[in-house]
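So that we are looking at the same thing, I have put the structure below in structure tokens.
Complex shown without one protein chain; remaining protein chains in place.
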Amino acid sequence: MPKNPQGNKFKRSPTREKIHEIIFEADTPYGKLFDVVLLILIAASVLIVMLESVDYINIKYREIFFALEWVFTVIFTLEYLLRLYSVYRPMRYATSFFGIVDLLAILPAYISLFITASAQSLLVIRAFRLIRVFRIFKLGHFLNEGNTLLRALRASQVKISVFLMFVTLLVIIIGSVMYLVEGGEGSAFSSIPRSIYWAIVTLTTVGYGDITPATELGQFLSAVVMILGYAIIAVPTGIVSAEMVRDSRMEVSTQACRFCGAEGHASDADYCRKCGELLNEP
Amino acid sequence: MPKNPQGNKFKRSPTREKIHEIIFEADTPYGKLFDVVLLILIAASVLIVMLESVDYINIKYREIFFALEWVFTVIFTLEYLLRLYSVYRPMRYATSFFGIVDLLAILPAYISLFITASAQSLLVIRAFRLIRVFRIFKLGHFLNEGNTLLRALRASQVKISVFLMFVTLLVIIIGSVMYLVEGGEGSAFSSIPRSIYWAIVTLTTVGYGDITPATELGQFLSAVVMILGYAIIAVPTGIVSAEMVRDSRMEVSTQACRFCGAEGHASDADYCRKCGELLNEP
Amino acid sequence: MPKNPQGNKFKRSPTREKIHEIIFEADTPYGKLFDVVLLILIAASVLIVMLESVDYINIKYREIFFALEWVFTVIFTLEYLLRLYSVYRPMRYATSFFGIVDLLAILPAYISLFITASAQSLLVIRAFRLIRVFRIFKLGHFLNEGNTLLRALRASQVKISVFLMFVTLLVIIIGSVMYLVEGGEGSAFSSIPRSIYWAIVTLTTVGYGDITPATELGQFLSAVVMILGYAIIAVPTGIVSAEMVRDSRMEVSTQACRFCGAEGHASDADYCRKCGELLNEP
Partner (left out) sequence: MPKNPQGNKFKRSPTREKIHEIIFEADTPYGKLFDVVLLILIAASVLIVMLESVDYINIKYREIFFALEWVFTVIFTLEYLLRLYSVYRPMRYATSFFGIVDLLAILPAYISLFITASAQSLLVIRAFRLIRVFRIFKLGHFLNEGNTLLRALRASQVKISVFLMFVTLLVIIIGSVMYLVEGGEGSAFSSIPRSIYWAIVTLTTVGYGDITPATELGQFLSAVVMILGYAIIAVPTGIVSAEMVRDSRMEVSTQACRFCGAEGHASDADYCRKCGELLNEP
């Protein structure tokens, strides 16, 4: 009999347990099927939102979109209620990150019954259903790999923060200088914030070209900023690379064979790769 | 006497064997010569297709292009027939990836005899002859280096998939927010898919500038997205770098243990790391 | 009793010591509070400068901005005077980098009392107050991480200089060739410096699009430059990555041998690798 986290032994109806297993666990065949179907539904509902925002498509298929939206809303509402019913602590789920996201996924449709205005905002809020897709990380090995990435990022978190702070100061200073150099009547560098926006566009090598230097001094400074950006982009890459190399190195164990002294065994090795003896006594 | 893969001993005519050797093998002088000549012909035929698509060149040299196209088609047809004749299992070749590509390389010319319309599509299909160039990987050390690259990419396949999935979700959410912020009458952010296109253009630092934020809030959000893209681009680079460093550090042999089937032994290993048996008989 | 760096024993008033502790040290609660409040004030004053440069905001809130500017100036003046009063060697502080920056932070307001013109320049000079934010590096672990980054950059300093020199030569040569190919009446490539500007914009993958090749030969050369830039961007990244991996692998201690002065010992070394003497007395 499954236990709830508190280990209480009060009995729950088998149906409720079954629903819980299907909805919240991904190891059983039904649980997996449920997750896959749910992901497809979420993707479909977000696709509808996207198409709805395209004017000429919306005009054509308005009715179909309207109907589909309600179909998705009813399904997601049902799912939400079942989650509330089967979960061990309903309040905790309802106030959790995913609980709120699940609620936001169904609210817009109901709100639109009462308020007709700001349809656009509701459209976009519906797009946030996509966040629910992150539930996919419950599924098997995605979690592992995602974790490796996260671990590498988290390990270099402070380094990256220092780097981003430095970049922020840099773009403010570059933006101020360029405002002084290029600013003036009719210039694209019409204010310091706009110049900072330009500095970011340039330093990150995005380079829209909506704001470009017109004077020769401005172009010279831009060139310096670009070369700088070229060198600077190496820093976050170096940080993450070093972290990942360190991470992948750890998989070689530091163990030496007790018989022949050979080193460099893979961390999951059981026998010495040089003399064939058992590495660890049972 | 060479054997066919099935090991049957039925005799094949020496001519047929000779043709097979020239066309399918790259170790003999004639085989190498054949491959090099073929690569040049493919490159030339693709070059013709490209020039043909440039209007003012096409008007001038239409007759020459037409003649050359038939020369290439006849040569490639001959090659295709010889391959079919000399290969051990003609059907298997004809339905293989390269068999189909080889057929597609000659079909457009014959189709154009019957259908005159959609000349443009045929033009482009002919450009796919280029895929045949990948046969070059039969040649010596290209294969090795290509394999190292492929191995590094394959080893980080799941990490890269997780990363790309995350980027996809990110651009959809960024696109939706920007549609809400910048969208409206006469805005370049006229629909969510277009906003997502903008988000991808920005996050990958391509930055065409065909769609740029006009409002101040939009520019601020863009700046955040760019700095984000700056940090995010470090991730795939870190993944591949770590994989290549690992690859160059520990040459993992492709050998499997004869007893327990375990793989992933270091290239200088003598004993299986899982069952302790000798890997190679003396 | 705290000593000043010269170790003189003349007595300083306790108030003066207290002020010194609060302003110059970050370990005590008051010192930390002072630093945090100062950082917020600096950020706020820079934000005001930015908003002031936006025309329509400035027109609306001119009076408020004017008042706030004087509030900040008075606070920063007070801070500057207190620093001068409490520091052990006032002249040395006044002529240090941060001493000058601190002075520049308050000067513009006083200058504007006498000179009314060039308000824009004063505006921008005020933005340089931001440099004072670098004092944050006094705070705990930022320093550490910043140092790791700096060490990796400094270790690869010569390599990066050689690389930047090579890139400089490359863009001058590319710019000259493109001027020859694309230059002419009405072309965007109107001079060699402008062509070099284009070469930098392209090679760094910024790609504004304000200058683009119009001829076919020019487009072909651009394509070559881009692919080149693609390969070249790997070099600084590789340099920094290698340096950071090395840094994380082998923590080199900063210790020098007491006998022969050799440096660069591994952090777990007990004996000098050059003369064999004990590194640390027990």
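Which chain is which? They are A, B and C, in the order written, and residues in each are numbered from 1.
The criterion applied here is as follows: contacts are C-beta pairs under 8 Å (C-beta built on N, C-alpha and C of every residue); 3 or more make two chains touch, one makes a residue touch a chain.
Since this is a predicted model, take the numbers as computed values, not measurements.
From the options B:23, B:109, B:177 or B:239, the residue with contact to the unseen chain in the full assembly is B:239.
The missing chain, though absent from the display, is touched by one residue of B:40, B:54, B:91 or B:217; that residue is B:54. Within the set A:112, A:156, A:187 or A:205, the residue that contacts the chain not displayed is A:205.
Across the interface with the omitted chain, subunit C contributes residues 158-159, 161-163, 165, 169, 172-173, 176-177, 179-180, 183, 190-194, 196, 202, 205-209, 212, 216, 219-220, 222-223, 226-227, 229-231, 233-235, 237-239, 241-243, 245-246, 249-250, 264-266, 269-278.
Residues of subunit A that touch the chain left out of the display are 205-209, 237, 241, 245. As for the chain not pictured, it touches subunit B at residues 46, 49-51, 53-55, 120-121, 123-124, 127-128, 130-131, 133-134, 136, 141-142, 145-146, 148-149, 152-153, 160, 164, 167, 193-194, 196-197, 200-201, 204-210, 233, 236-237, 239-241, 243-245, 247-249.
Keep this in mind: only the chains that are shown with their structure count from here on.
As a whole-number value, the distance joining the C-alpha centres of subunit B and subunit C reads 44 Å. With centres defined as mean CA coordinates, subunit B is found 29 Å away from subunit A. In subunit B, the residues touching two or more other chains are 205-209, 237, 241, 245.
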